[in-house]
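Of the protein chains in this complex, one is absent; all others appear in place.
Let's look at chain A:
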């Protein structure tokens, strides 16, 4: 890409990001909705929020949760990625798709799965109680919330780290093994440091996800009233009776104030990113590290994690879909039923919702990865103020909790004349999703890009290829694996995304996520669990197909 194209791409991105963010920041200084005639500038919204003890309570909880879940998810995810990608661990081809399960179940539904299994009247809880007489845990405590949030975000770290590890030659690992290092030492001092940029990105993003965590605290924090920033927005609305946009905007501004130093920190840590170049002119084959005896503790670690994060909530959820009642004093064998699925068949717009979801996740996801790749190429190997600007911009959309982001993007579409005809189409929803998940897709692609040695591209240029040709024929093919795994991540993310699109959804463009949430609100848990079971089955088939398909294309 030449300089002018690069600048044009970055400016386009800046406009897309800053339009909704700017609107929210502007709204935070008003005394009423920005679109109403009699609004004036004031700082009263800041006064109100900064005077509200619930806000600081929520901020503190969010910080603790974000910190705790990062501390859990990053090491577990990184080790898991090393085991899956770099070692000869038995059965890893089958374990890998299962690892991703917590990502593609809507977090509200996943949390509900935990309630059915581990709640005070949960199935596992009652079983443990019959042995021990008491239940040794309390699902609704803050600690439990942190542990669950941490463990369910392991897949994010796993995906980022494994995409890096996959494009790593094994020469350095082999060298380390030959000089007598054990597998754990190889992992900690050789393999993982090589993909440190990916891990750092993942850490920052998970920390950030912690700040806008919504589904888990909504369900698990409900009984004890544990507030986080995203649920605080609800409380704020209700405290005043009507939604108060300026107050919500202030909360977003406060999250942005946390985000910017984080980006600075991340940039500081990655200043010497060229230390991590691993795909060089000389190709080297990938050989798994043999871990011998270590495979048993490794398998034990994976099984424990899977049992807690996947088996326990998902089995609770699926079981709930097949019974009419559960809990204390219920014989599950007597309440088995298929009624919920029968009822689901009659559900209006079900098929349309499923098709829309599949379309936005597969086609939309692929398009988004395309956009992220173009953006990355625009900044690739270019040190300038423009790329610095880009680093800061990328994370901004995520500073808005999903519901606010949805509202802001809706406003942009609504009040921009040439955009408003698109407002009720899948295009608007796609734009919203792409924007909100910018940081995630961008980082995946850039993680892959960072690992390509500059000499390869320089060689291309030397033999006379244009910059565009180098990107097309050299850089892109080299990061193919990285692109496919970003698409997978984006597919899964879009599959369960909902809140961002909530104001853009209309009859004809419903997605499964929106159906789930509206059903949850009216207490139709039967349908929620049945629909989620169908959803899980669908993605399960997808992953199975993909891993079969992937195998063949290798052979």
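By definition in this document, contacts are C-beta pairs under 8 Å (C-beta built on N, C-alpha and C of every residue); 3 or more make two chains touch, one makes a residue touch a chain; residues count from 1.
The rule is short, and it goes like this: contacts and distances are computed from a predicted model.
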Name under which UniProt lists the unshown chain, selected from "ABC transporter substrate-binding protein", "Glycine--tRNA ligase alpha subunit", "NADH:ubiquinone oxidoreductase, membrane subunit M" or "Aldehyde dehydrogenase": "ABC transporter substrate-binding protein"
Sole contact to the chain not displayed, among A:22, A:90, A:193 or A:225: A:225
Among A:9, A:394, A:407 or A:488, residue touching the chain not depicted: A:407
Which of A:308, A:326, A:341 or A:392 contacts the chain that the document leaves out: A:326
Candidate in contact with the missing chain, chosen from A:351, A:481 or A:544: A:351
Contacts of chain A with the absent chain, listed as residue ranges: 33, 35-36, 112, 115-116, 119-122, 218-219, 222-223, 225, 231, 234-235, 237-243, 324-330, 339, 346-349, 351-352, 355, 407, 410-411, 414-415, 420, 423, 502-503, 505-508, 517-528, 549, 552-553
